[in-house]
Structure formats: C-alpha cells, structure tokens
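What follows is an incomplete set of chains from the complex, kept in their original frame.
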Amino acid sequence: MSEQDGTFERIRDSFAKQGIMRLLGAKVTEVGEGRCQIEVPFRDDISQQQRYFHGAVAGAIGDRAGGYAALTLAPEDREVLTVEYKINFLAPAWGHKLVARGEVLTAGRRLFVCKAEVVAVSDEGEETPCAALQQTVATAPTNK
Amino acid sequence: MSEQDGTFERIRDSFAKQGIMRLLGAKVTEVGEGRCQIEVPFRDDISQQQRYFHGAVAGAIGDRAGGYAALTLAPEDREVLTVEYKINFLAPAWGHKLVARGEVLTAGRRLFVCKAEVVAVSDEGEETPCAALQQTVATAPTNK
Amino acid sequence: MSEQDGTFERIRDSFAKQGIMRLLGAKVTEVGEGRCQIEVPFRDDISQQQRYFHGAVAGAIGDRAGGYAALTLAPEDREVLTVEYKINFLAPAWGHKLVARGEVLTAGRRLFVCKAEVVAVSDEGEETPCAALQQTVATAPTNK
C-alpha cells in the first residue's frame, strides 16, 4: 500500500505543477498499478458551443489519465512524456462531470502504449462513453 | 472579400461560444479558404510541469484550427464537429505564444480531412514546430 | 441465427472480392453482432526482416476486422468504408498465426468507431498482443 501511496503522491505532485489541470478544475481520483482516473466537474467556462464539455477537455484529461497510468509503472527517477495520442469522439459529453480512465496496454523500457476512455456522468450517475484515446508515452530522466 | 468576412464572423461567433477558448486566451488571427490560424499567448496557468505550454493547449488549438479551416468550406447551414484527431508532439513548446495553423486536405460532402501544425514563437519571432495534428471533421446541420 | 448467417455470408462475399486478403491467406473465422475475427497463418512471404509477421499484415487484418465488425451492424443496403485508423505496434508478431479481433465501440447513423486487437498465436496456442487499432468507419450505399 505504501508504494501505491508513493505513486499517488508522485502523480499529485506532477499534477500540481500543471497549471492547465488546475485551470480545468481536474483532479486525480484513483490510481492503481497501470491505471489512473481523472475527473473534472462541469463548469460553463469549459463548455463547447452547445453547452456540453468541450472536446479539448476530454483530450486533456484522457491524455493525462493515460500518461499517469504509465507513470505508475515507470522507474522512480523517470518521468513520462506524451509522444502522441489519437482520440475518437464517440458522443456529446453532457453531464455534471467528465471522467477519464487511463490504462497501460504495454510497458516497454522506454515506450508505453496506453489507452483511455472518457465518460460523461449524469446527475443520476449514469455514464456515457464520449471519447476513446490511444496513446504512446515515453519515459525520460526527471528534470530536477 | 465580403464572403470571407462572413466566414470570419461565423468562426468568431462559434469561437465566442466556446468557453474553453476564452479560458485559454485563444484567438482566431487568420482565416482563409480552407485555412484558419489560432493563437494563444503564454500564461503561467496554461503551462506544463517544466514551464512550457501544456500539450493540451496545443491539442485544443490545433483541433480548432483544423475544424475552423473545414468550416470555411462547409455549407452555410452546417456546422462542423471533430470526429477524431491524432497529434504528435515534436518538441517542447517554449515561447511567448503558441500558433496553430489548420488546413483542409480534402473536403467531402460530409467528411473533411484536415491537418494542423502548431508552432511555438519565441520573443524574437522564431518559430519552433511543436506539434502535428491530422484530423477528421464531419459536418452537421446547425442547431438553432 | 439465420440473421447472423446472413451477415457471415455478406462478409464472406465482400471478403472474396478483396484480392489482397486472398493474397495474404486471410480468412474470417468468427462473426458476431458488432464483432469480427480474421486470421492469417504464417508464411515466409508475408514476413518482416526478422522473420516475424510484417506490420502491414497486422494493419491489414486489424482494419478489416474492425470494418467487418461495423458491417454486422450496418443496414443491409449499405457497405462500409474505412475513414481512418491508427495502429500501435505492441510487440514483435512471432507465431504460426496472426489473429485480429474487431469490435464496434459506437455505432452511429453514418459513422462507426471500432477497435481491433491483433495477437500472435504460438504453436502452443499462447497469445501475444502485438497491435492495437482504433478506427473510424463510414457507411455508404452499396455499389451494385
């Protein structure tokens, strides 16, 4: 458990330095081995024309959920950088929060392949899948 | 020229409704037939860990630049929706502003394929390509 | 069951017209609602430098598995066309056969989002995931 706590802390620290995640009101809500969940509650100022979550929010938290999922499996002295990702938008993202669940598909020495699904959660707690993301992440020595 | 102005207006209107573009401080700086340029000046609160632009900003404005490039070629009674995009991060995005240039590769009846390049611009005006995006956009009847 | 048989037949017909699938020795081995499985046995002439399956084979059958998965859910008078796909190579594809399993993530009126995983199967029947594909498919009126 302590190890997992260490990872959670490490992710929280990294997250805290990412201005844009604060700006979006995003927070890490779950971390496991090769997994990470990020949520962002609805706000008018991150909406799209028709008052649903803007795709950029799904992209941002999907990418981070995948990246942090990779970080949970990376050596302690390395950080992770997104090489690329691809995102498909599946449905309009209506709801009171958006949840991204990242997962590692394969972990190599330098490269990870991850995926993330992004769901919109209604007031009743119902989930609608609204984006699917597939991603390549590289590890790099930590800048300290 | 008036037609182009109409397009510019249409894009500005759409843009104004996108809370997240305001939040990022993004603005449309050029529009042409099948082309659109969007810029966002640097701010601490949209930065990444190491104080460069967060990838999510490149993704957000790259996607919009491609989408609005498509909108310039879409029928007047239709809007555009991103089906999917793929983004490669080419270099750290240092600089005082980030510029995304979107361009239509092929325009179909319902689907457009677009690309966008995102460059970071230094104080001296030098440009560093930092992301390349390839995208599918669909047209849909305007919600009015 | 008869309906499923109809779908299987429809896919087999479409498959038979695709010269390249014959050339690769690929065959459809399973079809279900929103699912399709395609296999190709190893041969020297579809190998890569180091004598494993060439990535192009994984791409080809992954794409077809996703496309036919979509076809199982498409109206009878429509066929499917790949709009785009993205493939990550996860591991070298050693084995005596390559199996692609396609699955529909969301089915819209005109667009489907699908995914496919490609695994290499060893003589002992062990599976190694070697590629992950995410795809957009469009339906179109059948050319007859």
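Worth a mention:
As written, the chain order gives the labels A, B and C, with residue 1 at the start of each chain.
Operating definition for what follows: a residue touches a chain if its C-beta (ideal position, glycine included) is under 8 Å from a C-beta of that chain, and two chains touch if they have at least 3 such contacts.
These figures come from a predicted structure and were not determined experimentally.
The full homomeric assembly consists of 4 copies of the same chain, 3 of which are present in the displayed coordinates.
FYI, only the chains that are shown with their structure count from here on.
Two copies of one chain, chain A and chain C, form a contact in which over half of the residue numbers belong to both partners.
Annotation, chain B versus chain C: rotation angle of 180 degrees from the Cα superposition, expressed as a multiple of 5. The greatest centre-to-centre gap from chain C, using C-alpha centroids, is found for B. Inter-chain spacing, taken between the CA centroids of chain A and chain B, is 22 Å. Chain B and chain C, compared by their mean Cα positions, are separated by 34 Å.
Each chain gets one centre point, the mean of its Cα atoms, and the points for chain A and chain C are 29 Å apart.
Touching two or more other chains at once are residues 86, 113, 136 of chain C. Across the interface of their complex, chain C is touched by residues 86, 88, 90-91, 105-106, 113, 115, 129, 132, 134, 136 of chain A. Residues 14, 17-20, 22-23, 43-50, 54-57, 59-60, 63-64, 79, 81-89, 143 of chain B are the ones that touch chain A when the two sit in their complex. Of all residues in chain C, only 83-84, 86, 110-111, 113, 136, 138 touch chain B in the complex they form.
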